[in-house]
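Let me give you the structure first, and then I'll get to my questions.
Only one protein chain is missing; all other protein chains are in place.
As written, the chains take the letters A, B and C, and residue 1 is the first residue of each chain.
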Amino acid sequence: MLRAGIINVTSYMGGELVRLLAGHPEVKVTAVTGRSAAGKPLADVFPHLAAQDLMVGERIEEEVDVVFSALPHAASAEQCLPFIRSGIPVIDLSADFRLKDVSEYGDWYSVEHPAPELLDTSVYGLTELHRDEIAVAKVVGNPGCFPTGAVLALAPAVVAGLIEPDIIVDGKSGVSGAGRGLGLSYHFAEANENVSAYALSGHRHLPEMTQELGRLAEAPKPRVTFIPHLIPMNRGILSTCYATLRADSTGSDAKTRLREVYAEFYRGEPFVSVTDAPPQTKQTQGANTCLVYPTVDERTGRLIAVSAIDNLVKGGSGQAIQNMNLMMGLPETLGLSTAGLYP
Amino acid sequence: MLRAGIINVTSYMGGELVRLLAGHPEVKVTAVTGRSAAGKPLADVFPHLAAQDLMVGERIEEEVDVVFSALPHAASAEQCLPFIRSGIPVIDLSADFRLKDVSEYGDWYSVEHPAPELLDTSVYGLTELHRDEIAVAKVVGNPGCFPTGAVLALAPAVVAGLIEPDIIVDGKSGVSGAGRGLGLSYHFAEANENVSAYALSGHRHLPEMTQELGRLAEAPKPRVTFIPHLIPMNRGILSTCYATLRADSTGSDAKTRLREVYAEFYRGEPFVSVTDAPPQTKQTQGANTCLVYPTVDERTGRLIAVSAIDNLVKGGSGQAIQNMNLMMGLPETLGLSTAGLYP
Amino acid sequence: MLRAGIINVTSYMGGELVRLLAGHPEVKVTAVTGRSAAGKPLADVFPHLAAQDLMVGERIEEEVDVVFSALPHAASAEQCLPFIRSGIPVIDLSADFRLKDVSEYGDWYSVEHPAPELLDTSVYGLTELHRDEIAVAKVVGNPGCFPTGAVLALAPAVVAGLIEPDIIVDGKSGVSGAGRGLGLSYHFAEANENVSAYALSGHRHLPEMTQELGRLAEAPKPRVTFIPHLIPMNRGILSTCYATLRADSTGSDAKTRLREVYAEFYRGEPFVSVTDAPPQTKQTQGANTCLVYPTVDERTGRLIAVSAIDNLVKGGSGQAIQNMNLMMGLPETLGLSTAGLYP
Partner (left out) sequence: MLRAGIINVTSYMGGELVRLLAGHPEVKVTAVTGRSAAGKPLADVFPHLAAQDLMVGERIEEEVDVVFSALPHAASAEQCLPFIRSGIPVIDLSADFRLKDVSEYGDWYSVEHPAPELLDTSVYGLTELHRDEIAVAKVVGNPGCFPTGAVLALAPAVVAGLIEPDIIVDGKSGVSGAGRGLGLSYHFAEANENVSAYALSGHRHLPEMTQELGRLAEAPKPRVTFIPHLIPMNRGILSTCYATLRADSTGSDAKTRLREVYAEFYRGEPFVSVTDAPPQTKQTQGANTCLVYPTVDERTGRLIAVSAIDNLVKGGSGQAIQNMNLMMGLPETLGLSTAGLYP
């Protein structure tokens, strides 16, 4: 069994890593850290994980074969560095190894990057797009939850050159996306029975989308507007994406051709399904699934692509394990085939 | 006191009419109908309205001064016709008097219009846009909930010629918008902890938006894509609207100018506020308020306009009473100034 | 118009006082305070109250005719004292003037009472039980939300001597009952999709219940077990109360007699209804209503009495205004007859 360490296990992402790895046949979580709970059993923080019988430490002191970090940006790279330097594979769930352009990182996160020298060799962990690089990477920057859903919804159309570069991503996320830290916006009586848009002047997940869609697209580069919304539910992200079809992609069979492009693009993918009906986030609850539904607004000649994921699984810890499997030479789906929870 | 009759009081819209009119100083509900509950006290259907002490009838047989109908389309016009012919003012909350083009009505609703001869004189009841016509109308087609939010969010930009005709409306509605009729999509365990897009091949509220935005716009006419989403909450619609700013509307002061246009457009409006922060649907719960927040995505030169309403109030029964006030020569805000419920 | 001041308007209870008084024909809120928001418009804190156009101050400096305090215990009595000494009627929504026994107050709240000399003359503001005293009181201790529901559910049976003194109150409250202060238990992703019991070693609302039921009962005094539960909804308290019927209260007509006792007890009450079916909290949302349903478990000879209230209205601000009306010589229902919100 490989030994995995998890930094900041007390976050929702950290808890999900433990939950999912508990069912992994080749990996055992042997060390977990979390400042506020250091010295306590993990069961005190997350009673649903009592069976794992783990103690929360200050630091990972034991030898481990792979490290996950669920710390916030900057703090995360800092704590990952010793492991990276020792050659231990690291999957970082923060933003630290997502953006390739260090100045863009500085602009969006308002801190100096703790390890800019690693940006060249670290890999953006959207598994379906970077599978081969991930398999040989030592550091993976696990994607943000919104970019995972949006890029998977749009990638086939972008790669096939079906759409114009003007793209709208309207994201709808459950409240767990905001983490376990308190805030008035996440106070039950405020968030419940409410929906709102936020980050209208720019969300930190936008540059990830632009970077990844830009890599896929021929010039001109996509011009993405991304507006996230807070939805009164715990888990799930629905991404509704809009773009104008290129003139040569419209016509009476546009929808059929579009669906063929998507079906082909995701053929054989274990975790992405092109669905026949608009997906619902509940259909992905707890599972590493991404459901993608592409269609055409025939009145206006627009692509509408909707995707659903669980923000904590395919949008976070599940994808991190998917990446770990590749990095450790294991079958990609190992430990991730559990069906989700419905209803 | 004016006497009001309500057809199909057992719907959520019907219940809201009774609730709101209970606080109206010049109008008294004197007759209410509802097939399934005919012969029963309204309190059996809606215990929160017990104080109104109304009996549900089959038909309005008493003399009334004004009629509201909350029946579904086609059935509604049919039941309204006798009152219309008697010259009694009618506010119809169904779709029957919203679309001016009878063939479009046929296309979207798959029935023959019961009274096409009235389409010329009936008025679309989006009060802020058609105040003068409503004041002299005998038949008002009260707007759909989604068009109310979307058109109010976009009207100032369209009228001022700030945006290109390509418009995306991403609508997010609480489940009461689907009414009180049962359906698997509205079954608690299905709708709760879930978000999904629906009506991707075209929602019936689209032609209303196109009609109303088209009236406001110079040529070319708007090309609207509208995708509604079901949100796990009872009330509220958030409309997130996207459009490209015209070249002469961009620039470093685009946002300032945009906000001035909106402020000017809604100056003095009792129920529409241009807000300084993105609005939340909860801020409108139970009230006849529409909150509008326009901004500019400076990276892409796009307008983003977000509006929040309570789908059952400004998106339905509240606006119906607003229209009634005008039609009956009463102050527009009468009975509608109650503050909403928060949280 | 009477001028009302509200201390700590930025709490949910404070916001509800403003909302409800906005519809009061004889009272106008003229001064509101709230430490964190001092110097800001109330609309910044509660956009739904923008129409009231109030500025939040540090202290009430204007002359007022009546004061409401929505501060926490101890702080509340302290800030109320100057007004009390000036002879201005005060309705305190904190616990400071609820318990008549100062040592019990000390035991439960772990502070010294700031004004024990007032406990003799202040009145417990459960309006239906203490109407006459309230009408002549200068200081009213507005009841806790749980005691309001539980005591109203049980009072008729206790007064009529129908039940043995062993009483179980199982309380179920929406999360707004915990106020606007942040806490992990009220963090959306924790409270949502969850139900739990809390305060199992004793909740501060227990001594109120014991005091009030004790006043109503012949010896022996009630022995109450009260367990509150947190329910994933914003508003509402359902109190399910259990007690063994006295031997002479059982029999084949026990239920009929029980219902007669309740009907008689609450005959003519404007805000308490004895219902024919088990009540739902939603039926009281936003309204000053208490719905009470008494029945008999014929298999075991037990009374089951269920009540529903909105914890912020009849369980708080609504009842406070009901008390104010009495104290100021106004009709008890003034400003409180607005129907609630459903759904």
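Quick note on the criterion: a residue touches a chain if its C-beta (ideal position, glycine included) is under 8 Å from a C-beta of that chain, and two chains touch if they have at least 3 such contacts.
Quick caveat: nothing in here was measured; it's all calculated off a predicted structure.
Peer 1: Write out, one label after another, the shown chains that touch the chain missing from the document.
Peer 2: Taking every chain of the complex into account, the missing one touches A, B, C.
Peer 1: Where the complex has a chain not shown, which of C:54, C:163, C:233 or C:336 is the residue touching it?
Peer 2: Candidates C:54, C:163, C:233 or C:336; residue touching the omitted chain: C:233.
Peer 1: Which listed residue, C:244, C:273, C:288 or C:322, touches the chain dropped from view?
Peer 2: C:244
Peer 1: One chain isn't shown here. Among C:130, C:180, C:282 or C:314, which residue touches it?
Peer 2: The single option touching the absent chain is C:282.
Peer 1: What chain C residues would touch the chain not displayed?
Peer 2: 166, 168, 170, 172, 174, 189-190, 192-198, 200-202, 206, 223-225, 227, 229, 231-236, 238, 240, 242, 244, 278-282, 285, 293, 295, 297-300, 302, 304, 306, 308, 343
Peer 1: What does the interface between chain B and the hidden chain look like in terms of residue numbers?
Peer 2: Residues of chain B in contact with the hidden chain: 12, 174-176, 180, 182-184, 186-189, 191-193, 232-234.
Peer 1: Name, in rising order, the residues on chain A that touch the hidden chain in the full complex.
Peer 2: Considering the whole complex, chain A reaches the absent chain at 12, 15, 18-19, 22-23, 46-52, 176, 193, 234-235, 273, 275, 279-280, 282-287, 289, 291, 337-343.
In this section, only the chains that are shown with their structure count from here on.
Peer 1: Report the topology of the inter-chain touch graph, choosing from line, ring, star, complete and other.
Peer 2: complete
Peer 1: Please work out the Cα centroid separation of chain B and chain C, and write it as a whole number of Å.
Peer 2: 36
Peer 1: Compute the distance, rounded to whole Å, between the mean C-alpha positions of chain A and chain C.
Peer 2: 46
Peer 1: Pull out every residue in chain B that's touching 2 or more other chains.
Peer 2: In chain B, the residues touching two or more other chains are 193, 234-235, 279-280, 282, 285, 343.
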